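Got a structure for you, written out below as structure tokens; questions coming shortly.
Note that one protein chain of the assembly has been removed; the remaining protein chains are unaltered in position.
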Amino acid sequence: MIPAMNPLVLFHLAALLLLALGLYGITIRKTLVGMLISVELMLNGAGLALVASARLTPALDALGQVGTLLVMGLAAAEATLVLAIILVVFKRFGTSDSAKISTLRG
Amino acid sequence: MGEALQQQLAYVGYGLYLLLILAGGLAAVMSTSLVRALMGLILTLFGVAGMFLLMNAPFLAFMQILIYVGAVSVLIFFAIMLTKTPEGEAGAENMLEWIGLRAGLAVLAALTPAIIMATLIVKKAPAALALKPEVTLAQLGEFLTGPFVLAFELISVVLLAAMAGAVVLGFERRKGK
Partner (left out) sequence: MIIELLATPLGHTVAALVAILAFLGLNGLVMVYMERKVCGFIQLRPGPFEVGPRGLLQPVADALKLVGKQLVTPQGADALLFWLAPFISFAPVAICFLPIPFGPIATGMNMNLGLLLILAFSGLNALSLVLAGWGSNNKYGLLGAARAVAQSVAYEVPLLLSVLAIAFQVGSLNLSTIVEGQKGILSWNLFYQPLAFVIYFISATAETNRAPFDLPEAESELTAGFHTEYSGMGFGIFFLAEYSYMIVVCAVATALFLGGYDGPFAPGIWWFLAKVFFLVLILMFFRWTFPRVRFDQLLNICWKWLIPLGLANLIATALVMKLVQ
């Protein structure tokens, strides 16, 4: 067995899985909304790691939870703005494919 | 219920939620149709909410469902619907380009930090404490209006700015344009 598989390590590995999936998604996705979905995955991973660290170490408990609440609120605000920007880009270029929304040639 | 049984059930619960997160995440990053990717994201969000419940943080679990699944997912759905391209399904990705350099680079991008951090986490993890008593809502409230009052006020400013920004970005003038 891997040494030191305590709950803290388990939760951190789950958060790391979310981060890895999000990174893969944001690199491979071509549409802007697909990239946003991957960013949301990463933010969730961060929130999970924060709460796990706060609950299972001598750190202040409420600090981690309030921090994660703020992360959730910020993620919501950021999703709103990113989606508004996506809509504006779509209106301008007619497509949401990230390879085609460019006015540079070549 | 004996302690050992509860411990076992906790591990089973962890495994279940990890499976939800994995399945949802894979659907979210690999699915061709964007609506299925959104469903994958929602499955992942439920998995993370379950993990919060496992850590005895029910307030965070319910807020996760309320904010993310209830609001952000619906927002993303509207964006998918409104950025529908005439050719093909909304936001369908071109599958032929998956094979090749792009996929290889993506896997590299994902695995490099994952492997580095996984070794660090497993080798140098501090000892985990036994689960502390649940942080009550009253304590969180006192925390937010006490030491963290500036953060609390600032996030309301951020949300207001986001709303105003979104309205300005989406605003269409009635005459002209």
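Every chain is named by a letter (A and B) in the order it is written, and numbering of its residues begins at 1.
As a working rule, contacts are C-beta pairs under 8 Å (C-beta built on N, C-alpha and C of every residue); 3 or more make two chains touch, one makes a residue touch a chain.
Note that the structure is a prediction, hence the values are computed from the model and not measured.
J.: List the neighbours, among the chains on screen, of the chain that has been left out.
T.: Every shown chain touched by the left-out chain: B.
J.: For the chain left off this view, which of B:16, B:81 or B:164 is in contact with it?
T.: Residue touching the chain left out of view: B:81.
J.: Can you work out which residue in B:7, B:136 or B:156 touches the chain that's missing from view?
T.: Considering all chains, including the one not shown, the answer is B:136.
J.: Given that one chain is not shown, which residue among B:26, B:69 or B:159 touches it?
T.: Here the residue in touch with the unshown chain is B:69.
J.: Spell out the interface residues on chain B facing the chain that's missing from view.
T.: Counting only chain B, the missing chain is touched by 1, 33, 35-36, 39, 42, 58-59, 62-63, 65-66, 69-71, 73-74, 77-78, 81, 136-137.
Keep this in mind: only the chains that are shown with their structure count from here on.
J.: Report, in whole Å, the distance between the mean C-alpha point of chain A and the mean C-alpha point of chain B.
T.: 6
J.: Taking the complex as given, what residues does chain A use to touch chain B?
T.: Counting only chain A, the residues touching chain B are 2-14, 16-25, 27-34, 36-38, 40-41, 44, 47-48, 51-52, 55-58, 61-63, 65-66, 68-70, 72-81, 83-88, 90, 94-97.
J.: Looking at the complex, which residues from chain B come into contact with chain A?
T.: Touching chain A from chain B are residues 14, 17-18, 21-22, 25-26, 28-29, 34, 37-38, 41, 44-45, 48, 51-52, 55-57, 59-60, 63-64, 67-68, 71-72, 75-76, 78-80, 82-83, 85, 91, 93-94, 97-98, 102-103, 105-107, 109-111, 113-114, 117-118, 121-123, 125-129, 131-132, 135, 139-140, 143-144, 148, 151, 155, 158-159, 161-163, 165-166, 169-170.
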